[in-house]
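A single protein chain has been removed from this complex, and every other one stays in its place.
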Amino acid sequence: MKNQAKRISDLLSPRQQRNWDWRAATNFIAGGAGGGLLLFVSIAGLEPDVARAAILLGLGLIAAGLTCVWFEIGRPWRALNVYRHFATSWMTREAVAALVLFAAGGMALLTVQPLFVVLTGILGLAFLYSQARILAANKGIPAWRHPRSVSLMVATGLTEGGGFLACVLAMASSTADVRLLAGLIALIVIRAFFWKMYLGGLIADGAPDGALKVLRDIDSKFVLFGHILPVLAIVAVLAGMPGRAGLVFVAGILVVAGGWSVKYALVRRAAFTQGLALLHLPARGRGPAGPAAKPGWKPISGTGVG
Amino acid sequence: METAQSKSVKHFPTFCYNCVSGPDFMTVKVVDGVATEIEPNFAATEIHPARGRPCVKAYGLVQKTYNPHRIVTPMKRTNPKKGRDQDPGFVPISWDEALGMVAEKLNAIRAKGLTDAAGLPRLAVSLGHGGTPSNYMGTFAAYLAAWGKIDYSFGSGQGVKCVHSEHLYGEFWHRGFTVASDTPNARYVIAVGANVEVTGGPCAVIRHADARIRGYKRVQVEPSLTVTGACSAEWVPIRPKTDPAFLFALIHVLVRENGLAKLDIPFLRDRTASPYLVAPDGLYLRDPQSGKPLVWDEVTATAVPHDTPGARPAVAGCYRIGNAFVIDADKERREYSDVEGRTAYEMLSRHIAKYTPEWAETICDVKADTIRRIASEYLEAAGIGETIEIDGKTLSLRPVAVTLGKSVNNGWGAFECCWARTVLAILVGALENPGGLVGTTVRLNKGRDNRHLSVLPGEDGFMVQYFNPTSKDEWQSSPATRNLHQTLVPIVGHNGAWSQALGPTQLAWMFQYERPDDWSMPMPTLPDVWLVYRSNPSISFWDTRHLAEIAARFPFMACVAYTVDETNYMADVLLPEATDLESTQMIRMGGTKYMEQFWDYKGVVLRQKAVEPQGDARDFTWIATELARRTGLLEPYFGAINKGISGVSSLKGQGYDYSLDPADNPTSDQIWDAVCRASTLTLSEGREEHDLEWFREHGFFAVPMSRLDWYLTPTMEKQGLRYELPYQERLLRTGRELGRRLHEQKMNWWDEQLSEYTALPEWHDVPARWIRNLELAGAKAEDFPFWLLTSKSMQYHSGGNAAIELMHDVAQNLRGHAGVIINAKTAAGLGIAEGDRVEVRSHIGATYGKASLQQGIRPDTLVIVGQFDHWATPFANTMDAPSLNTVAPMTLDLTDATGSGADIVRVAVRRMEGRAAA
Partner (left out) sequence: MTRYVMTIDLRRCVGCQTCIAACKGANATPPGVQWRRVLDLETGEFPDVRRTFLPMACMHCANPPCEEVCPTKATTRRADGLVAIDYDLCIGCANCVMACPFDARSIVHEAHFSYGDQPMPSEATGFDPARIAVSMKCTFCKDRIDEAAVTGRMPGVHPEVTPACVNSCISGAMEFGDIEDPRSNVSRLLGETRHFRMHEELGTEPGVYYIWDQP
């Protein structure tokens, strides 16, 4: 074993969080999409078999995410302790939502009763919202705690859900009607709007340079592949281009993939810690005090912090 | 969490003396017989300047105790071949066998005689940093005293890693073996490379922190922004090794631009040799009758002996003297009549005229305005005329000091720096006065625990000095030690406890493989037996790869060993000692000691066995007594103990007698019990007596001491003595004599060093010496464009703790730990990024580490903190950390007149293949 020195920059500047790895990311990635999907299943008025398949997919996505998390937590056999703090913890609320969701979802799968389907959809949304709030409650990660991260996470979860629904319909050879396709376009546009709002807000309000770099780097790809191309595909479908099912499927996959990639970036790569900040550098004897310092952040105009 | 109910928890008061800035108090927490924690000893809050707190190193002592790599049983070498490429094949043996092997070799020496045919001691002993080993080796000092002639020449960095020139000149000028600012009273400190926040221990750290809050100003003059620089009000990034020019310019501003009227005239007149009249030949003009140096009496307008009652000597000026004479080398006397005599101050003033700030700017890369401002701030802060009352006595308050750091106050240029900073002190009356520049201990003179006792009248109105003789009759033409300290270095003397060890220790190593062509003395031999304790010269000296090869040639080597290391890798026998938390010893504390160890108390403190020794490690006092028994030295060994080699006094004194009789077979506990009792009786002047058990509970015993003991000037005043400054007539004469002796022996190889013996130091191109050195070795200067320096870290400095994981853990929070510090812009130009593995190559070799990019370092300089590059020490050998020592040469031309060198070398740096992971 080599006992080499750590890099001092790791200690001083914001650095990528190391505690939530791909397993935690999977929960946000898959679970959020699952929640979105369940919501749309509840309002799409699908054929029972298609609805069952979609509900199964939605529950499966959420279950996969939670399983990954279960493998990540340090004390998995104490996992039920997660229910102890409903008053303020969005993780508890997420777990409660999941619990009720699986009960309702199970009934919905069995019965395809609109009551259970709708309840499952509402709980899917609650689950998705809880996840968004889990991230936003983390004050230690500037890219997460930005208030606009909630709308982004909800928007992308819903959009991914819409994308998945499109895929399911395409695979089931069901006709995705114009309303649904228009709705998907609307979701894509809304997500693009919230993405830009989020990124713009983050840049304006300040975040670690490393986080901004990651998010800026994915911006154009996310807009192109997650938004422009699927919209073009759907427009092509609406314009009557042949290969309708394939195009819808591709559009759905692009929407989902775009959302997942941005969530992975957000949960892992852009998740830089706050770092440190000194409002003043200390006076040393008769020497004067020094200006503020905030390593790894761009100077914020007006505050002199940078 | 610990459940106290079910466990036995005890706290043992003890001390840490891992560096020279100790001792510091601490408490060992022991749970169920296992040491778990180090804590301060708050019982010492009042008496300890650092309020009972030890520094970070002490907290590593728990790991030091239980480190699984420790040697915990005696071992012997089974591979007769020695070398870095030879596995020593150490195998466990019994203590009886181990001590038997050592005693056999020692007895063989005693049978043959203590010195060999070359007149050199057959026994050599190497002890580590700054006297710290003696605070851990129990009664071994008594064994060494009992033995007789020993060669301490094979140093582990003395003269290099210490502040060598400061030791020698500091003690010469003001009994300051170590020199410090009187920080508790300081107002303005110019720290030229002094890294006291790292090396000064908790006492210095709290004092400087208090001073910062009080509003003192410290200006750090150094090529890189060290911890001390970081904590200073101002950083002046000076070009390496040009410090003399900077200091000369400060003197210039004071003397030439501000002028005598603004300086401390009474101090210069009465306490220094400033008024002494100097003949045109540079020697003091003397009174024809008394032979005393003359001064110009402004009252009578005549030249009179310096100590003439009622006279008011002129500090500045030139005066016509009717009749006088001078004494040159070898007491040659020259008569003068109607001669112009200039005062020593006048000599200084004229001498310093050319060293303007503008001149210095071209040398130091420090703006002339900055130099001028700093000098003016210094003068203003000195507050000449202010006084302070201490214990009912009124003293001058001169709260300014210039402190010097390693590589500034050793090696070429160090004499100039030591002289200049001491002159800066006398100019404002700050030498050995409250707030000013104080010496804190003596080691080259007797009276090591009270330096005032060493202040006795000597020649010419100065303190007595015990130089090694350079007269024709007395000069030691055949060296008695392998570092030639009595032959080559008059100022180091032969009288003090440390005189020998402070000789040019690198010569002992160098002359084993290479001697000058005109060497005409007996060829240096290797000692029959080499004992090493708490010392790893194969890491801590220079040219370490080469040094390890020399160490491999020693015929018999026994090491008191903690783990295997790069030096004891060549040993024949390893002896495991009970370490810090496992052993017993009483030492002195307080009074005035190294660095900023000047206290309001003095006393003794006990190191005690808090936990049982690991394995078969034994207490050093037991080892020493056993060796004495096996080598027939019990009588003198106990004689030395009875004389008081440990503790504070002899074991027999007024009203008590705890003398030990070898016939009684005293145990270690009995020895320390006697020391405890004698020490407390002595310190309390008979009022209190405490035994070993008492100390085990209470830890220490202290009595108050007056702060007047911090300052030498009142003692000088009482004896009517002058500091031998600013003019160095004695050194001038001594150098001439030494030159004559060497030349009489047809040896010219020390001529360059002789040039340092001047009355007033001149600037010479100090940095160029290192460039010349590599060119002499056949290398091209342009291939090595950077200066490589080193700097200390508190976590490691002198701790011998490179094997302690905790230290590495915490040190990683600091910039540059275990790496190569390089200016960020320079690195960018070389394509080097943070964390890249780089090669630092000098003309003798290369060392490797990770680049640490910083703004706080000159673009032409690299710094490697600490000294690592371990290849044998477990754990440390996995750190992949570089060391200056690997690439710094050990050569005669880089050795100054005191035998000192400096941690600096010209190097190239390049990125190794492969980028650091982002």
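Observations, loosely collected:
Here the chain labels run A and B in written order, and each chain numbers its own residues starting at 1.
By definition in this document, contacts are C-beta pairs under 8 Å (C-beta built on N, C-alpha and C of every residue); 3 or more make two chains touch, one makes a residue touch a chain.
The model shown is predicted, which means the values in this text are computed figures rather than measured ones.
The chain that is not drawn here is touched, among residues A:Ala236, A:Ile253 or A:Leu276, by A:Leu276.
Listed residues B:Tyr59, B:Phe90 or B:Phe620: the one in touch with the omitted chain is B:Tyr59. Of the listed residues B:Val72, B:Val102 or B:Cys231, the one in contact with the hidden chain in the full complex is B:Cys231. Of the options B:Ala497, B:Ile771 or B:Leu806, the residue whose C-beta touches the omitted chain is B:Leu806. Which of B:Glu37, B:Asp87, B:Asp330 or B:Glu635 touches the hidden chain is settled by the complete complex: it is B:Glu37.
Seen from chain A, the chain kept out of the figure touches residues 1, 8, 11-12, 17, 19-20, 24, 69, 72-76, 78-79, 81-85, 88-92, 95, 134, 137-141, 144, 271, 273-285, 289-291, 293, 295. Not every partner is drawn; the one left out touches chain B at residues 1-2, 31-32, 34-40, 42, 50-51, 53-56, 59-60, 62-63, 65-69, 197-198, 202, 205-206, 209-210, 212-213, 225, 227, 229-231, 235, 237, 794-795, 805-806, 809-811, 813-815, 823-825, 854-859, 875.
Keep this in mind: only the chains that are shown with their structure count from here on.
Centroids built from CA atoms put chain B at 63 Å from chain A. Residue ranges of chain A in contact with chain B, taken from their complex: 1-9, 11, 283-287.
Residues 211-212, 215-218, 230-234, 805, 808, 811-819, 834-835, 850, 852, 875, 878-881, 916 of chain B are the ones that touch chain A when the two sit in their complex.
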